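The complex appears here without one of its protein chains, the remainder shown in place.
Just so it is clear, A, B and C label the chains in written order, and each chain counts residues from 1 on its own.
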Amino acid sequence: MSGKIPVAVLGATGAVGQRLVSLLGSHPWFELAGLCASERSVGKPYLEAARWLLPSPPPDFARWAKVLPCEPDARWQIAFSALDAGPALDIEEAFARAGAVVASNARSHRMRSDVPLVVPEVNPEHLGLAELQPYGGRGAIITNPNCSTIGLVLALAPLAERFGVESAAVTTLQAASGAGYPGMSSLDLVDNVVPLIGGEEEKLETEPRKILGRLEGGRVAESGIRLSATCTRVAVIDGHTLAVSVRLRSRAAREEVLEAWASWPGRVAGLGLPSAPERPLLYREEADRPQPRLDRDEGRGMTVVLGRLRACPLADWKFVALSHNTLRGAAGGTILLAELAASRGLCGLKAPGRPRRPRFTRSFPIDIIRTAL
Amino acid sequence: MSGKIPVAVLGATGAVGQRLVSLLGSHPWFELAGLCASERSVGKPYLEAARWLLPSPPPDFARWAKVLPCEPDARWQIAFSALDAGPALDIEEAFARAGAVVASNARSHRMRSDVPLVVPEVNPEHLGLAELQPYGGRGAIITNPNCSTIGLVLALAPLAERFGVESAAVTTLQAASGAGYPGMSSLDLVDNVVPLIGGEEEKLETEPRKILGRLEGGRVAESGIRLSATCTRVAVIDGHTLAVSVRLRSRAAREEVLEAWASWPGRVAGLGLPSAPERPLLYREEADRPQPRLDRDEGRGMTVVLGRLRACPLADWKFVALSHNTLRGAAGGTILLAELAASRGLCGLKAPGRPRRPRFTRSFPIDIIRTAL
Amino acid sequence: MSGKIPVAVLGATGAVGQRLVSLLGSHPWFELAGLCASERSVGKPYLEAARWLLPSPPPDFARWAKVLPCEPDARWQIAFSALDAGPALDIEEAFARAGAVVASNARSHRMRSDVPLVVPEVNPEHLGLAELQPYGGRGAIITNPNCSTIGLVLALAPLAERFGVESAAVTTLQAASGAGYPGMSSLDLVDNVVPLIGGEEEKLETEPRKILGRLEGGRVAESGIRLSATCTRVAVIDGHTLAVSVRLRSRAAREEVLEAWASWPGRVAGLGLPSAPERPLLYREEADRPQPRLDRDEGRGMTVVLGRLRACPLADWKFVALSHNTLRGAAGGTILLAELAASRGLCGLKAPGRPRRPRFTRSFPIDIIRTAL
Partner (left out) sequence: MSGKIPVAVLGATGAVGQRLVSLLGSHPWFELAGLCASERSVGKPYLEAARWLLPSPPPDFARWAKVLPCEPDARWQIAFSALDAGPALDIEEAFARAGAVVASNARSHRMRSDVPLVVPEVNPEHLGLAELQPYGGRGAIITNPNCSTIGLVLALAPLAERFGVESAAVTTLQAASGAGYPGMSSLDLVDNVVPLIGGEEEKLETEPRKILGRLEGGRVAESGIRLSATCTRVAVIDGHTLAVSVRLRSRAAREEVLEAWASWPGRVAGLGLPSAPERPLLYREEADRPQPRLDRDEGRGMTVVLGRLRACPLADWKFVALSHNTLRGAAGGTILLAELAASRGLCGLKAPGRPRRPRFTRSFPIDIIRTAL
């Protein structure tokens, strides 16, 4: 009736799940139609099963919905997954086999060779990988990177396009919300820093290579960029801060780097995706920015804020990047990804008010590359 | 009478000044004999001029002492300086000219070619530089490095000795107390990170080169180590966390690096310096250590705690180091430096219970190098 | 042209000043026309003089405006004052004498017998006091209460109207932003509580008596409510939490208290004031609410959130109240107050799109009481 695409959220009660519910509650293209979670919650009113953690109130749908099991339902065309990696593995496959497009924030399928790992502004054409998936051309699994990966990749992409990036070293100061709820104990973060986030450094050192890779012959040839990461957790609610140093393939002056960022539209500009920020990157000139509390909400939490570009005595350039980890880095990023899929007609999705595109075909990736993007 | 060396504290009311007062209040060699501060405080009872910030109570001397101006007094053989860089420049010189040994925590004279910049465990022989100072062989200025430099240098020194260090990149997560009191606003650190500490990166990139340099022909030939630093401030009271990656001159296996740290005595071992920790370095095997709140007090705040040694995809090794910034990194380090000076008889200082050494002579540095150290 | 009322902000560079600038930048009735501050800032571009502390970007006017001295200008019909108490005393008078309506957040004139101290929902008729001011019927000083007073008074007003309030005891846990910027040192608030806010308890124990008082014969007869306050500062950015116990004049069941709050419209309902929240009070049933981070933004920061109503073994009822201290408790409250003044035509103000009311006359307070309110 509404013409909107009916969608479900898997793992709807957790921290990222709640962000998805919050954002989808008033989405112009998607209609919240199912809230699924683990057995413990099934059957309960959603707001009883979820301890609502956001300052903004839950949407109306969430006020009266009962929690459903994580089982496919033909009415849901998209399933947004905020599941833990363990359960995500099978559940996401089940949904894809049942014909849904699974837009996932879980790491379970990210590195699978036929699964696109996409930052829409950076590698939208990778979505084409989905056509290789064994789900009969109807369902698909498409994935959003790790929360700290996204900020790094968005900062590096314009440099990679313009100058080439040989290597990057990053130290992160990550927010508590990245660990979910309850996540980190207050005893670990008040007057303290925890210099370990399990598995995070590995993700930061591998995922960008796939995202920045080139789609050729039905597979992604990984980027040769070499990465080194140290990940720490600090007493911040939202917003991952990244201290980055980068070595470029070809020399670039400071002004050229700034210009590469400033002029970079991102590859979804002009597509009218509702969650795409006006600009994916914003450089702040103030010497002490970006800061999580002041900059995380830039572009409704979808803009990566950069600052402190200066020469690095060891590599070429150093800078600081900040991204909102549960918006750009999780819920918002996953929704933007689904919007991209809908705008391209992946698996027959049809964004409201847009001409229906032909069913997903072999020509999809080329189509993307050649036309709008 | 007590046989102790009478000492004064310059800048006694500030955060580092208070730490000095606290530590010197019960020191076995030094006797607190003067508390000096800026004009605003002169004449007031010390505890009225200083807002005492430490959990431990102030020593008796501080309870009845009046604040004096920062002017030399012949009774004080050592002046511990916690002055700001501006006033330190002239005041420290005035004290040295008047015959005192100035053990300074200020940056003003650190990089002067005839001023030793010393981490006692690392480069005690640099003290000999003081003999070149134009103070007639009686007074001297000797300096303690920047608070974040000390942790880095102590971690690197054993590697430099054993394998050579070509370069090191460090990102710091520094404690609020490093900015003094009131220092950082709570609005800047609650739910936030500030990715800038003015002048800090420059110090971290230059001071270690002098400290790790070689004393030859009456000057320090700087180490060739190349350094890159990013410094940030986080909501921690005490304890600077450093994420370090290092490239060695000769290859070393993980076990060799650990062994280099574990077996490193530091170059003041056996000298009986009261503030020297049992071990200057401690490696913790737990995957999530060191942490400021749990590890900063190791060795009464004088031990640097290391952890997370792992291969770096870009350099050779990555690790995390933690040091207490107002103890090891400031007050404690400066006192240890003065103890070293006293134990070597610099400028005629005489540690209680030790045979008086001959007056400071040209042979001092060689003496230090050849014998105990 | 715009038909909006031109206004200035006094003390525009501080924390509350910035909130005023931010809110006034897109106000439907008021047009930001001057940013005034102390001599130190005069002549500088506003964003250079002010260190912009808000996550939301500064309005366009603030981007190009230069800071002006705090001197009256005939073009400004309203002056919003976020001055410190000292300078506010004379400057606010000067503006009133020059014919402006001064809507002030400073405490300097609050308790003056001819100055209205107003929470618009509670005692709008007190505005009539302004007619007694010696400014020739043109200028006036009208004041907003202390930030913690407002939350208390809004919570008590419906109880006072319905049951009478004999006494109230309150312990506050106040946010750091209440102290301005830089305000509280991070060393005082990380892992700590400061159990003193200078002068605050006195304000909390006196201001509500005036606000809840009755306007009669050209003066306010103070309410007889007896108050006791303890004020503490905690590591929260925005949002004052108040633990209140209250003794009523006539007995009330729990349901009656809840009903009194739920049904209370506040006395500006229906006036169409742009900053008035949909509901001034919101009671949350969850056992652990209100919480600053989750509830402070309710009603765009203008709604006081209540919770935990339960019997008090000593008084009658205990509850917890939370209000946003720089919105409802400062900038937002002051703007709402000015909106009330404009809607009533105080000193000839004329809200855009409304028929101009007759010039401020002796009948004003009765007018307010008898008609709309």
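In this section, a residue touches a chain if its C-beta (ideal position, glycine included) is under 8 Å from a C-beta of that chain, and two chains touch if they have at least 3 such contacts.
Model, not experiment: these values are computed from the prediction.
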{"item": "Per the touch definition above, residue among C:Ser41, C:Thr241, C:Ser275 or C:Thr326 touching the missing chain", "value": "C:Thr241"}
{"item": "Candidate in contact with the missing chain, chosen from B:Val115, B:Ile150 or B:Ile237", "value": "B:Ile237"}
{"item": "Touch with the omitted chain, as defined above, among C:Ala8, C:Val153, C:Ile211 or C:Val320", "value": "C:Val320"}
{"item": "In chain B, positions touching the absent partner", "value": "53-56, 190-191, 237, 293-297"}
{"item": "On chain A, residues whose C-beta touches the chain left out of the figure", "value": "15, 53, 176-177, 181-191, 235-237"}
{"item": "Chain not shown, touching residues in chain C", "value": "167, 169, 171, 173, 188, 191-196, 205, 226-228, 230, 232, 234-237, 241, 243, 245, 287-294, 307-308, 312-315, 318, 320"}
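Keep this in mind: only the chains that are shown with their structure count from here on.
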{"item": "Length of the line joining the C-alpha centres of chain B and chain C, rounded to whole Å", "value": "50"}
{"item": "Geometric centre distance via CA averages, chain C-chain A, whole Å", "value": "41"}
{"item": "Where chain A and chain B are represented by their mean Cα positions, the distance between them in whole Å", "value": "45"}
{"item": "Contacts with 2+ other chains: residues of chain A", "value": "191, 237, 293-294"}
